[in-house]
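Just one protein chain is left out here, and the rest sit where they should.
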Amino acid sequence: MTTCKIQCQLKYKIVQATEFVFLIQVAHHSDQTIIEEQLTFNPPIAWREFQDSSHQNRHIRLHVEPCDHFEVHYSATVERHPAINVDHQQNLNEVVISDLPDEVLPYLLASRYCNSDLLVDMANRSFAWMEPGYSRVKAIEQWIYNNIFYVSGSSDQFTTATDVLIHRAGVCRDFAHLGIALCRALGIPARMVVGYVEIEKFLPDFHAIFEAYLDGGWVLFDPTRLAPVENMVRIATGIDAGDVAFSTYYGEIELIKIEPIISDKLDD
Amino acid sequence: MTTCKIQCQLKYKIVQATEFVFLIQVAHHSDQTIIEEQLTFNPPIAWREFQDSSHQNRHIRLHVEPCDHFEVHYSATVERHPAINVDHQQNLNEVVISDLPDEVLPYLLASRYCNSDLLVDMANRSFAWMEPGYSRVKAIEQWIYNNIFYVSGSSDQFTTATDVLIHRAGVCRDFAHLGIALCRALGIPARMVVGYVEIEKFLPDFHAIFEAYLDGGWVLFDPTRLAPVENMVRIATGIDAGDVAFSTYYGEIELIKIEPIISDKLDD
Amino acid sequence: MTTCKIQCQLKYKIVQATEFVFLIQVAHHSDQTIIEEQLTFNPPIAWREFQDSSHQNRHIRLHVEPCDHFEVHYSATVERHPAINVDHQQNLNEVVISDLPDEVLPYLLASRYCNSDLLVDMANRSFAWMEPGYSRVKAIEQWIYNNIFYVSGSSDQFTTATDVLIHRAGVCRDFAHLGIALCRALGIPARMVVGYVEIEKFLPDFHAIFEAYLDGGWVLFDPTRLAPVENMVRIATGIDAGDVAFSTYYGEIELIKIEPIISDKLDD
Partner (left out) sequence: MTTCKIQCQLKYKIVQATEFVFLIQVAHHSDQTIIEEQLTFNPPIAWREFQDSSHQNRHIRLHVEPCDHFEVHYSATVERHPAINVDHQQNLNEVVISDLPDEVLPYLLASRYCNSDLLVDMANRSFAWMEPGYSRVKAIEQWIYNNIFYVSGSSDQFTTATDVLIHRAGVCRDFAHLGIALCRALGIPARMVVGYVEIEKFLPDFHAIFEAYLDGGWVLFDPTRLAPVENMVRIATGIDAGDVAFSTYYGEIELIKIEPIISDKLDD
């Protein structure tokens, strides 16, 4: 069990009146407990939180009028207690589709960024011969790690899983999209997880990984290998990057600063 | 108010054990009342119904072992009483994004088939100059009707809204995808609606149209102009065709017959 | 018959040693006579001219070492005497493929930017019903003019004819690519023509249009309608923009200035 401290600062110039939906608060999830958290806006502004029916993500919604400086500040203290048992994981099985819970089925569908329908042949050629289960998803993770370069700026908000395969480069969200798409193409439910994690030598940024549904539960995988998955503090879970962006906005803004920092406190 | 009778027959050869999710039952929706309905499988088989949390669609789920003939038969008597007031519609406004209900926001996001993010420039060039409101969505509907050819077999399960723009041809689902994508690109929430409708001179098939969010409610549009929208009996509502397919299956099958028939009974 | 004066200035910063191939000299072509021309480089540098076997374009090739200012200056006096007879053009027929000269066949093939193979269905749906001949190519030109927006910066060096159909915007080379692709899709040989033309209210730039093979000759079309085709002074002819770029280079440069100016002298 580890206690960690999160500090997230976002700074914008608001060029035209803008509607924001932020996903920066730590999720209510069994792997973590929020000890305390604080969300402030400068200048102060009316906002509200709502949860979507699919993932219970904690959306913050607000409307900002034009101004030169608009700041968002979120801080939280979180206890991480992920129930990861590596020995146990090795033995996790894939779930045959007829045994999947109804609410898990949507994670088999292709989505904007995870165009798994186009990857069915490729996924089967590359991974169908493997023993189903945890080790197969791990092989997908490894394949991505081996074959895709992590290159800042190599992708944009239009980049799909198939684009990543062409360019063989991307950032964390692209790695996750490809992992998700390959899993879905094989009939393994998979979805995106975003959160806070400390990555040495990198500027602080949000991180994106994926989780696959194995043996009745969701198991985390990180094809970037940038940090142990159990170090991540979860913000949100979604179909793909489209519904878990740290900020979705309608209007015209300039992002001046983005600085999500996580640091370990003394372990208990 | 009209009462109509639905008969839907599906016949399959089941080559390998297959998990099915059907969306063929009439939706519970304020525009229609189900007087009676009946769902039978031949050979008889265990099935269950579940509703998804996003759209309350009525999914039927079942597992079928290999056999030469597997039949699905659904019949229903439905009273249609759509609250469509044409004069009123003309005056419907678009809703500024800050006034959109939280649960409507997802209908602004790009999806697998409605890749609206790629159409922002095109949509703005073509439609941004128009007066916002019902008439603008009607202009989108008209533009699609004028510029896209209805050609059976011209598209497949991979065809996206941008593909439809390239090929300038498609079937009802493609027309709906393009309408939805253009609306979302303009900041108008839009989604897919599938249902039963009688189309003269066409073989009976499921129909797909779209609805846009205007003045606090969802308004139907059909860019194919194949039938008045108020004639449709709704089955399901979704992000795009990916989550409202009449059948989603995992296994190996051959579709032998598909025959969704709707017929008007004597008006009351 | 008109005499006109061309002044073309290009200015670069050469960051790393760069191999250039320029296509800026006026073509030897029956529609025009070069009265005099002059090509100078500053600082002076060794260069040579070669002609390709397919189009006899006048490539200028040179190698430039890094420097802060490298200038290309080309000037020419050209007599234009295009053999365009509008009455005659109206009656031009398409040539059945069996009557096409061998050397014209390559202009039926799809190319990097003119991916006509993907547009066969669309072209046939939209234009196959029309009377073959000049008026049909004119209808293609008109369709592009009506449906594609001329927007500077809306396309880049990767933009293909199908991309233009999606985005419904482009610049002159994109308009030409789409015209060429639609012609080829219908079995009409077509190719790109680049040159000097004066366009009111626009900054001076190179222009790109296309020509289609009709009744034994090549006929010019300009879907941008920015200037009469007979006003253009031809530089080069090619499969698509890939082989008629005004500059193709291998190295690292910054383009500081591009100013191709054409002005009419007193008519003779």
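Which chain is which? They are A, B and C, in the order written, and residues in each are numbered from 1.
Throughout what follows, contacts are C-beta pairs under 8 Å (C-beta built on N, C-alpha and C of every residue); 3 or more make two chains touch, one makes a residue touch a chain.
Computed from a predicted structure; not experimentally measured.
Within the full complex, the chain left out of the display contacts the shown chains A, C.
Checked against the full complex, the one of C:Lys11, C:His29 or C:His59 touching the unshown chain is C:His59. Among C:Asn115, C:Ser155, C:Asn231 or C:Ser247, the one in contact with the hidden chain is C:Asn115. The chain not shown here is touched by just one of A:Met122, A:Ala139 or A:Ile258, and that residue is A:Met122. Listed for chain C, the residues touching the missing chain in the whole complex are 17, 19, 21, 50, 52-54, 59, 61, 63, 97-98, 102-103, 105-106, 108-112, 115, 117-118, 157-158, 187, 242-243, 248, 250.
For chain A, the residues in touch with the chain missing from this view are 118-119, 121-122, 125-126, 147, 149, 151, 154, 162, 165-169.
Basically, only the chains that are shown with their structure count from here on.
The geometric centre of chain A is 30 Å away from that of chain B, both derived from CA atoms. With each centre defined as the average position of its C-alpha atoms, the distance from chain A to chain C rounds to 47 Å.
Separating the centre of chain B from that of chain C, both taken as means of CA atoms, is a distance of 45 Å.
In chain C, no position touches at least two other chains.
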